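One structure follows; several queries about it will come next.
Just one protein chain is left out here, and the rest sit where they should.
A, B and C are the chain letters, set down in written order, and residue numbers restart from 1 in every chain.
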Amino acid sequence: MKVKTPPMGWNSWDCYGAAVNEETVRRNAKYMAEHLKEFGWEYVVVDIQWSEPTAENHVYHPFTELCMDEYSRLIPAPERFPSSAGGKGFGPLAEYVHSLGLKFGIHIMRGIPRQAVHRNTKILGSSHTAREIAKTNSICAWNTDMYGVDPEKEGAKEYYDSIFRLYAEWGVDFIKCDDIARELPHEEAEMILLSDCRKNCGREMVLSLSPGPALLEKAELYKQYAQMWRITDDFWDNWESLYAMFERCEKWSIHNGAGHWADADMLPVGAILQDYSKDNRTKFTRDEQRTMMTLWCIFRSPLMIGSELEGLDDFTKGLLTNAGILEMIRDARHSHQVWRREIDGIEYVLWTAVSSKGGTYAALFNVGETEGTADIPLTDLEIYENAHLTELWTGEEKADTDRLKVKLNAHGCAAWLIR
Amino acid sequence: MKVKTPPMGWNSWDCYGAAVNEETVRRNAKYMAEHLKEFGWEYVVVDIQWSEPTAENHVYHPFTELCMDEYSRLIPAPERFPSSAGGKGFGPLAEYVHSLGLKFGIHIMRGIPRQAVHRNTKILGSSHTAREIAKTNSICAWNTDMYGVDPEKEGAKEYYDSIFRLYAEWGVDFIKCDDIARELPHEEAEMILLSDCRKNCGREMVLSLSPGPALLEKAELYKQYAQMWRITDDFWDNWESLYAMFERCEKWSIHNGAGHWADADMLPVGAILQDYSKDNRTKFTRDEQRTMMTLWCIFRSPLMIGSELEGLDDFTKGLLTNAGILEMIRDARHSHQVWRREIDGIEYVLWTAVSSKGGTYAALFNVGETEGTADIPLTDLEIYENAHLTELWTGEEKADTDRLKVKLNAHGCAAWLIR
Amino acid sequence: MKVKTPPMGWNSWDCYGAAVNEETVRRNAKYMAEHLKEFGWEYVVVDIQWSEPTAENHVYHPFTELCMDEYSRLIPAPERFPSSAGGKGFGPLAEYVHSLGLKFGIHIMRGIPRQAVHRNTKILGSSHTAREIAKTNSICAWNTDMYGVDPEKEGAKEYYDSIFRLYAEWGVDFIKCDDIARELPHEEAEMILLSDCRKNCGREMVLSLSPGPALLEKAELYKQYAQMWRITDDFWDNWESLYAMFERCEKWSIHNGAGHWADADMLPVGAILQDYSKDNRTKFTRDEQRTMMTLWCIFRSPLMIGSELEGLDDFTKGLLTNAGILEMIRDARHSHQVWRREIDGIEYVLWTAVSSKGGTYAALFNVGETEGTADIPLTDLEIYENAHLTELWTGEEKADTDRLKVKLNAHGCAAWLIR
Partner (left out) sequence: MKVKTPPMGWNSWDCYGAAVNEETVRRNAKYMAEHLKEFGWEYVVVDIQWSEPTAENHVYHPFTELCMDEYSRLIPAPERFPSSAGGKGFGPLAEYVHSLGLKFGIHIMRGIPRQAVHRNTKILGSSHTAREIAKTNSICAWNTDMYGVDPEKEGAKEYYDSIFRLYAEWGVDFIKCDDIARELPHEEAEMILLSDCRKNCGREMVLSLSPGPALLEKAELYKQYAQMWRITDDFWDNWESLYAMFERCEKWSIHNGAGHWADADMLPVGAILQDYSKDNRTKFTRDEQRTMMTLWCIFRSPLMIGSELEGLDDFTKGLLTNAGILEMIRDARHSHQVWRREIDGIEYVLWTAVSSKGGTYAALFNVGETEGTADIPLTDLEIYENAHLTELWTGEEKADTDRLKVKLNAHGCAAWLIR
């Protein structure tokens, strides 16, 4: 049986916003295949607005004209994805990504294009039309492209069937569906319809729901209908957001596992926001970047790199290819926070997980504002005998001890495999 | 290092209410030593109103006269605890319990007796008086014995020191402190003072906080200052309360371990409410009782028997001495709910934990209203290879399987050790 | 100085929904001029969807094509309003209504047509376009015609100026603006802009805000920027809604007066819902209709008749032309509820007001479910001397009394002028 682990890959959003194009995707896919694939990185995902001819950065164009086929289905803008011309859609690009031994993903918005509704265009496999299935007062708060689809209307299922069959033809492996995760109380039925149509489309596709924060009281629903769901609004490179993620992860940890993953969002590392400036770099300190990677891995969040990969600097490459830390994303089970407390005026958070290969993982985070030395007995982890420690970032070993003792910078961390 | 596991014992409340007396305690302690001790049962706890001469059942007497020493400290009523006469307090009874190889616990209420405040009596080790340390508008909603103590007042610490030193002299091993767990937002400082005075009293005592529901957002505080805290109001023998416990346990599970335990309350099994009728028996069905024991054990709640032990019937004795189930309370680690979902119209809950002896625990509960057969792949537990199952209630084994398949009665359950 | 009193008139909604047409308006205006004008009835209001060629009843057509001029301004559909052909808009119809000695009103929706935004059409007097001033995530929850206008955008003021100048050219006296009254917390700035553009358009127009419930905490804002604002969602002919109006009126009463009026909505009397059936009649009992008229008049709500006027039955005509009751809408001042209480198991509500012509008004409502006789001392109204009573529905007089004594049917009422 295939072990299910959180998806790992690259997504175009942090770096290129709505302006991602074919050349960018090919370049990053190539880099991933050559340098990162061996460490488990696998998905290449084209984020939002690929059907809009004129998108140029992270800003959305309201009411702009989108590329659409005669059946109300958005298709890639050939201006930006030249290989899609002539009705080929994302087929050629997916083929290229597959040829590198990687998987191909795309972003979609819940619903049906407004322009299809206004023009009242056709739906494949149904005598009903776009206007008839639209949910007229269901719109996205931050993007004008779509209306929601009313799952109770005849033609709604046919529409969702038709788009997923198109994606299957293209060879899509991963769908990031937006305007849906935190809309569940209202749009639950549309999410279920959409997920079911995906399951029945003839090709296996990961379903990733955005944006967060997802609703904890709907956890069982996300687990049942999706592989990933965002537990936060868009995550960027500032400490306040990273600090806040500890509580989100604490609350969601028991829902991770067996192919369904609470998603702490992309890793804004390296070169990001390149649609604004070629020189933009993450504002996270190195300690903060290690803390982020450690938390995401022990918590088992999906990992999606935000950086432009070409020309990746050594630090960031090391961060993304540290074998010790990445073993947690594959091997950790039963992850959870142990405690969060002040010691000598500094706030620490302790996490643990079991390794499926034997032993126990622990990660200690200094989430305070000054350097400190923590000295934690292994009994806090319910380990009642002396043990052997391997620190996962450094490989440093310590034999026959009953304590985790470590000096940590502000916002820094350490992680151990304990046997 | 001593492995810390949830306290197990007997408590007088479910059976005798406020009317517990010395003879009852001795009789149950003796039975426990002879029949239950070998299975891990250890604490004998005298619950509420032991200082009240006239208590006769579960009903409290408002404003009744309590036995108190000259220092505002409640002492046992000699009418009900004859060995306490002559200022010996619970010393002789504790000595008897200890002689059986067991541990001795008592109930207290947060605060200082109202009668001490009204008479303005002395506090040992302080020139301040009862009235000076009372928090005048802090009263228990359901019992008239006490006023809260204002931790900011001089004399407050001396009062709490004086009562815990008295309990240490008596030989008390366990304090169930009432009117405090769910009062935390208001009475946090009093809880901390009380807990600290207990730590410094010269004798190790388990601190158990009541009544619930404790406040999830205060979890770190309970973990730091107490060994047990009630996550529910008084739990009795009806399915609605047992059903509701699944959600309570789901939310609290990550806070259990390493000597601090979320407490799902007493086990209302066997012969309870004997202060009303000698013939009273639990209204739980046998399935429900197994479900309760299984949930409490895999969740690792403390276990406190509610039944009169003398003449314990065979079913109840079997329930409380099933070695397979009880190994979970000692060996389970990282307990958590896996999912809760409907299958064929029946609601099931799946729990898991890791065994410190190797292997994985799983428990499946049919919380629906009809019998059903569930067939759960081991991959739901992130077990990706065929495994060997031992059902813990029956000892039944199944080799080389990739599924948990079982027929369960309404409100019934099964539990497995999976290797 | 002209005394300001609540507007009274006829509105097409209750009877014809979205399907009102020119012939209907002319017919009802003519009836009003001949039969009702002398009692104070004055406004003839064309309600929603007059720019939609195909509207046929109370159901809205999502995303339908509307008649619009080149400057993004909706104009009447000539299919339904033939006199508007050739760019004349509502000018000829307004002229006809004025020729009868009446005033002419129209309904509008807050915002700018979606079709203007999608086509990005021009705005009169501005170099900016429809798309540039639209507030992209501000839509009506129940109608798909418009997007909100962002008052901070350049061109927004020019748009609103341009539509009100057009209405002034047509000769409009009354604007019922929809999707705005209960949206105030979000759309306050748009309401203020719209109201100011109206004030400066060169013609006096009553501004009526819909739909309710308006927000009590914004009362001063409504009073400052509008003449009427709906305090309820659409009001129809059922007792539950009429019963609920008593509390609404109690809370809003002190905000009525001096040209600003809390609006309890249209009077669903006589022949309503004629777009469905020519035979539809109000479901209110006669007692309930008198209770409605009495409450609306003593509270001083605007009065808008919902019935088709042609062929008005005698009861309804009497209801709408009772001089005694209608004097309250002109002469009442300082209206307010006195009390609401149970007497002999029946709930009554007592209202009072001062008459600007001298004397005190009182209205007593039996809002219970059985007939009852109430006997209320005048001292409840702070009248401490014997007085002379005139019952306003019947004209019955009673001299030298200190009591209001009356038998009332369930849902019935009486009203008095007390001197």
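Methods note: a residue touches a chain if its C-beta (ideal position, glycine included) is under 8 Å from a C-beta of that chain, and two chains touch if they have at least 3 such contacts.
Quick caveat, the model's predicted, so the values are computed rather than measured.
> Mind giving the shown chains that are in contact with the missing chain?
The chain that is not shown is in contact with B, C.
> Considering the complete complex, identify which of B:R131, B:R203, B:K251 or B:R341 is in touch with the unshown chain.
B:R131
> Specify the residue from the set C:G257, C:G270, C:P302 or C:G412 that touches the hidden chain.
Result: among the candidates, C:G257 touches the missing chain.
> Among C:H58, C:K88, C:K317 or C:H334, which residue is in touch with the absent chain?
Of all options in C:H58, C:K88, C:K317 or C:H334, contact with the hidden chain holds for C:H334.
> If I consider the whole complex, including the chain that's not displayed, which of B:V97, B:V117, B:V149 or B:M245 touches that chain?
Candidates B:V97, B:V117, B:V149 or B:M245; residue touching the omitted chain: B:V117.
> On subunit C, where is the contact patch with the chain that was removed from view?
The list for subunit C reads 1-4, 220, 223-224, 250, 253-254, 257-259, 333-334, 336-341, 352-354, 356, 379-382, 384-385, 402.
> Need a quick check: the contact residues on subunit B for the chain that isn't drawn.
Touch set of subunit B with respect to the missing chain: 62-63, 114-115, 117-118, 120, 131, 134, 136-137, 139-142, 144.
Assume only the chains that are shown with their structure count from here on.
> Common contacts of subunit A and subunit C?
Output, common partners of subunit A and subunit C: nil, no chain qualifies.
> Using Cα averages as centroids, what's the distance between subunit A and subunit C in whole Å?
52
> Round to the nearest whole Å and give the separation of the Cα centres of subunit A and subunit B.
43
> Roughly how far is subunit B from subunit C, going centre to centre by Cα mean, in whole Å?
Going by mean C-alpha positions, subunit B sits 65 Å from subunit C.
> Which parts of subunit C, given as residue numbers and ranges, touch two or more other chains?
Subunit C, residues with two or more chain partners: not present.
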